[in-house]
Each structure stands twice: as structure tokens, then as C-alpha cells.
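In what follows, a single structure is set out as C-alpha cells and then discussed.
The complex is shown incomplete by one protein chain, all other protein chains being positioned as in the whole.
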Amino acid sequence: MYRYDEFDRAFVHERVAEFRDQVGRRLSGELTEDQFKPLRLMNGVYLQLHAYMLRIAIPYGTLSSRQLRQLAAIARDHDRGYGHFTTRQNLQFNWIALKDVPDILEKLAAVEMHAIQTSGNCIRNVTADHFAGAAADEIADPRPYAEILRQWSSLHPEFTFLPRKFKIAVTGSPHDRAAIQTHDIGLQLTRDATGALGFVVYVGGGQGRTPMVARKIRDFLPERDLLAYCTAILRVYNLEGRRDNKYKARIKILVHESGEAAFREAVEAEFAALRDEALDLPTPERDRIATYFAPPPFAALPERSVVFERAIAADPDFARFASRNAHPHKVPGYAIVTVSLKPVGGPPGDATATQMEAVADIAAHYAFDEIRVSHEQNLVLPHVRRDDLPAVFAALRQAGLATPNAGLVTDIISCPGLDYCALATARSIPVAERISERFADLDRQHEIGDIKIKISGCINACGHHHVGHIGILGLERKGEEFYQITLGGSGDETCTIGEIVGPGFSSRRIVDAVETVIDTYLALRTSPRENFLAAYRRLGEAPFREALYAAAE
Amino acid sequence: MPLYRSGAFVTDDWTFLTDDTPLPATGAVGVSRTRFLAERDALLGRTDPVGVMLTAGDTLAGIVPDLPRLALIALRFPKYGDGRPYSLARLLRERHGYRGELRAIGDVLHDQIPLMRRCGFDAFEVSHPSTVAALRDQRVVAVRHHYQPASAEASEIRPESHPWRRVSAPHL
Partner (left out) sequence: MSKRSKTFAPVVATANDLATGTVVFRTPDGRWSADLATAEIATTPAEADALRLRADADVAADRVVDLALVPVVRDGAFVRPTALRELIRASGPTITLPTDAPRIGRAARPTP
């Protein structure tokens, strides 16, 4: 993974000093809250329902065990002993004192981390496929490009006061695990006819109150033009994006209102002019960054592992874990392991300090010291020997982290909702917890198979409900929470915005409604191989709507 | 209004005219883009320097050919969250080679000035008292290491073998 050099260290320490000065000026009254708010947001400090919240950047979701241990230490020393992994591969602490933030940032800087641009109307933490560098279907590793974009966008002098926040995601695989088409810029690595690397460029995706799937504005962007092209997109957006209404200020609205062709033309014109000015990506610099992401020293192993196969035969619990939480690796004899942060009845994405340390230990011992955070709010050990899978399973189980539910009905994405968030209109975590309790039976979960439930506690859609196979949006009406269901959404390469099926449900009835949808699917699927999304696409919403509302009519 | 230019507070030697104020016979004057386009010949015909004021949302249309004849361009930040003048500044400096004074006016605060400088601003009208004090006492704590080239190339060091890295001077 990327390691800081003297320059990077100086940069982060200067940023800590700058923020310490800003906090000091706020606490002394020199800055008003109105003046301070954009400054604290630019460094990931929100004021939530109960306290300040600090969002820490985990660039493209990659962590070392040393970094994860430091996060655990911060959780213990400055928070309440846990943290929340988010749908943007970041970590949030919920109970932070503003006066402590500069010291926390020092601790982060000591392990080459920061909270820069985790909020504010700027280029946010760049996300990438959480299986990067390991996935069997990968064309090229997206992390070097994500790192290049991270550096280029850090405290960018021109793009710090954009009309609205700006999110970039990169994937290197045809199967999109990074949801690039729901981002402001989505980049997919590809090769042209000559074998040269480049990107398919998508612009203008996003969720929130106006969900839109991104438009493809370039079939092939040579890799050396990456920064110049992104600069062109950002400059057109900075100058032309709407600033009169914060709900219409994202780039998706600009793309929509100017029209795809006119927008592309504006970007290409700016790009043509910029190309002469600088910012190409020289091969030596690309190579320098890519060196940090060289594959770890994999052993030459046979594809099949006898230890693994014996354990599968001997231990049904392990077999179930392996069937869901172990994924194909590009190197023979290795697997990718999903560490589920979705225990039945627990808040999705939360990990205690002790659990973070346990994962750090396991990664150090079994997984080349690497951990990933997925946008699905789980952790990932990207490189584990198949021979070691039984031992990893045992160690995870001891830490309460071996829930065998990756990609299943209880692997729910949920925003913090009204239990924490100042913007929320309804609670989302308790709904996730009750759904996972309803479907706790593992045989039933495995019978239902692949399905993604995503829950947001307000229209801002941090829980990605628009792209949930089953999406749940929590709203408020006359002081009561109620929940709207959308069906058929998907965040992968077949990106689709889910459709609202009908009137919302009370908090009491929402879990029954989800169960009705799933029972309808089970009754109508052609075979267990037809997963929920495929069945929904075949059947349409009618049978689901009927099942949900027939009783009421 | 206090004017900070080249590391010090200086007396403002410019007069900014509203569109209906008669043009004085002498002295450096700044006018709106609209007035500049309407009275271009009269303005450029004077001996003393001419400048143009633009605000966020304006374009550079019509003034680019005359940039070599303009001694000042003032870009207004209607509020400091409005980032459009940063792009306009870079276009002026990098695309159109504008070399005159580039002045930030409007809502100009402490924490934006380092970014403005990197985008090519070299003069700042500052009304916020603690920003004035911070600049006067050289107390602006800013990040000096940068990951991207910008418009302040002349005053920034480029570390060897890193195409985009820059280091700026310790004081603004």
C-alpha cells in the first residue's frame, strides 16, 4: 500500500497545525460558528445529534494493521470504544469532543492518516473496488489511480469551494463492486485495441433526493490524460454548476440540465485547451505510485487446498462461512475473505476497539498486513491462503466477527439514521436490526441467496436505498416514522434506480413488508439460481405490489 | 478598505467606479465588465491604468483580447463559499497569460487566502478584522506542501523528480 515520504508527512502535519489553529480561533471566539462550519466540515467534523462526529478518510478503503490498531486506540481514548464504517469506505467516530480533534489528527498523522476532505463541497475521499489487487476478474489494479487522484485532489486550490460535494470512484474489474455509476465521476479501467490502459469515464451519477445513473461521456481515456480530464470536468462544474439551490447543485443536475451532448462538448473543449498546459501523467510517476501497490510476496501454491477441503467436510459452520465469505482470488491457493460487520441484531458497520484489534492481528498474521473497508460496510482481508481459512475463521469467530452472511439478506447497508444523525427523518439501524433478527435463521438466509437490502434514514440516501434490491427509506409524517420501499435497484455494472412500489409502512409493519417481498420472490423464482434481482427484473413490480398491498385493499 | 499586496498592507492606488460615475480625467480606475465593453476606447485611451471588476458568475467573454492592456482585474467573492473566482483566476493566469494585478474582493477570509494565492491572486481586499490582524502579524497558518501545480509557479519550489509537487514560501 501507499507509504508516506517526507513530503507527505510534512503536508499532513501542516494540515494538522492549520486545523489546530482554526479550532483554537473558534474556541477563543475569533471565528463565529458560521465562519468555522465550512472549515470544520472540510476536515470531517460534523455536529450531530449527540456530539461532534469525526469522519476519518480511509483512502480507497485500504488499511494496514498498524492503522487499524491506531483507530482502535482512538476509539478507546477519545470515543466510546467503537467506530462506524461507512458506505464511503471511511470510519466515523460519534462521540468526539471538538477540543480533542487536533490531538486525534496528530495520532492519525502518526500512522499516515487524516480526515482531509471527508466533508465539505470539495473532492471527497476517492473510493475503489474493495477487492482491488486481489479480484480474479480484475483488468488492472485501480488503487494507483485512486492514490494519484487522492494526491491531486488534496487541498486543490481551485476545487475546494465547489457548488456541492464531489465523489470519485475507480474500479479495475468489469463486475463493478465500487458502484461507480452512482458517483460524480466513475472510472472503469479498460484496455483499447492496442492493449493500452485507459478509462471508461462516467459522469453525473448520484443518489440523494434526485437519484441518477451516471452517463458515459468517454469510451476510452488514455491513462496519461487522467488528471487533465478530471480537471476539465471539475472546472466546467465549478464554473457552470448551479449555486442557487443546494438540492440542484450536484454535477448530475448540470449534466441533466445541459444535456449529455452539450456537457460532453464543454468538457472536451476544456480538456483540449488544458492538455497543452500541464498535468499529464508521466509514466515514471505512474510507475512510482504503482510500485507501492505491487502484489505481496505470494507463495506458489496449488489451486486446491487439502486443509481447506478437509475443514469444509468436517465443519458445517466453516463450510457455510466459506461458501459466503470467501471469494475467488487471482492467485492460485489464495482467497479473499469478507469479515462481516453485520451480526444478527447489531448495528451494521460498527466495530468495537477490541474487534478492530482482532482483525488487525489476523491481517498481520494471515493476510500480508492488509485490510480493506467495503462500501457495503464490511471489512475485507484481501489475501488469505486457502490453507489458512479454517484458522482465520476460528480467530474471527472468537472476536464475534465470523457471521457467514456476506451478500445475504442480513448483510444490510444502513446509514446511522435518527439515532445519531442531525439530518435524519427516521431511524434506520433499529430497522436493520429487526430485519436481521427476523431472518436470523442461517438455513433460511442461504435459501434466499444473494440479495441487497439498503436502508436510509432520510432522503439524502447515505444508506444507498435507491440501489438496494430492496431499498428502505425512512421518513417522518405527523411525528411518526414511516418507511417507503423501493424494489429492483442495483449499484453494480447494471446500475438501476429502484422503483417505489406504493405507500410506506409504519415502523411496526416494515419488517413484515420486507418478509412479504422475500416470500413473494421465493414463491415465484424459477429456481434457486435465479436471484432476487433477476427475478424482479423478469417479473416487474406487479406481483410484489399485489402481495404488499392486497391485504390492505 | 485594507489592501494586502506582496506581503504587506498598502494604500490602495485604485478608484473603483460605479457604472454611472463620470470617468475622472486622471488616476487608475476599475470598472465593471459591462462598462468596460461599452466605453472601451475611452478607457483605453486614457494615460492612466485601467482595470476590470468581475464577479462570480461572469465570464471572460469580450475582455480577453484586451488583457495585455489591463493593469488590474478584481474578482469578487460574493460569499466565500462561492468558488467560481478560483477557476476564473487560473484561466486568466494560465490560459490567457494575464500578468497584471489580480485582486480578490468581497468575502475574503483568512483561510481562503492561501488557496487564492495559488490560483494567481496577488492582492487581497480584506475587511474581516481578525484576518487583517493575522496577515499583519504573519500568523496565517497554512499548508505549504502542495500536490498539484497551480498559478503561483513563480514563487513555488518544485521538488526534484515529482512532476506535480510544489512547496510555497513560508509567508503569504
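Labels for the chains are A and B, by order of writing; each one numbers its residues from 1.
Assume contacts are C-beta pairs under 8 Å (C-beta built on N, C-alpha and C of every residue); 3 or more make two chains touch, one makes a residue touch a chain.
These figures come from a predicted structure and were not determined experimentally.
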(request) Identify the visible chains that the left-out chain touches across the whole complex. (result) A
(request) Consider the whole complex, including the chain that is not shown, and state which of A:T354, A:N460 or A:N531 touches that chain. (result) A:T354
(request) Using the definition of touch stated at the top, determine which of A:D419, A:E530 or A:E546 touches the missing chain. (result) A:D419
(request) Just name the one of A:Y2, A:Y82 or A:F131 that touches the chain not displayed here. (result) A:Y82
(request) Would you mind spotting which of A:P430, A:G449, A:G489 or A:G504 touches the chain that isn't drawn? (result) A:P430
(request) Just the residue numbers, please: which parts of subunit A touch the chain that's not shown? (result) 26-27, 29, 33, 47, 49-52, 80-82, 96-99, 346-347, 350-355, 357-358, 361-362, 365-366, 391, 395, 398-400, 418-420, 424, 427, 429-430, 433, 476, 479, 481
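Everything that follows uses one rule, which is that only the chains that are shown with their structure count from here on.
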(request) State, to the nearest whole Å, the distance from the C-alpha centre of subunit A to the C-alpha centre of subunit B. (result) 39
(message) Touching residues of subunit A toward subunit B in the complex: what are they?
(response) 7, 10-11, 14-15, 17-18, 20-22, 25, 30-31, 35, 38-39, 121, 151-163, 227, 235, 238-239, 243, 273, 277-279, 282, 284-285
(message) Residue numbers of subunit B touching subunit A in their complex, please.
(response) 80-84, 86-88, 90, 94-95, 109, 111-112, 114-116, 118-119, 130, 141-150, 159, 161-165
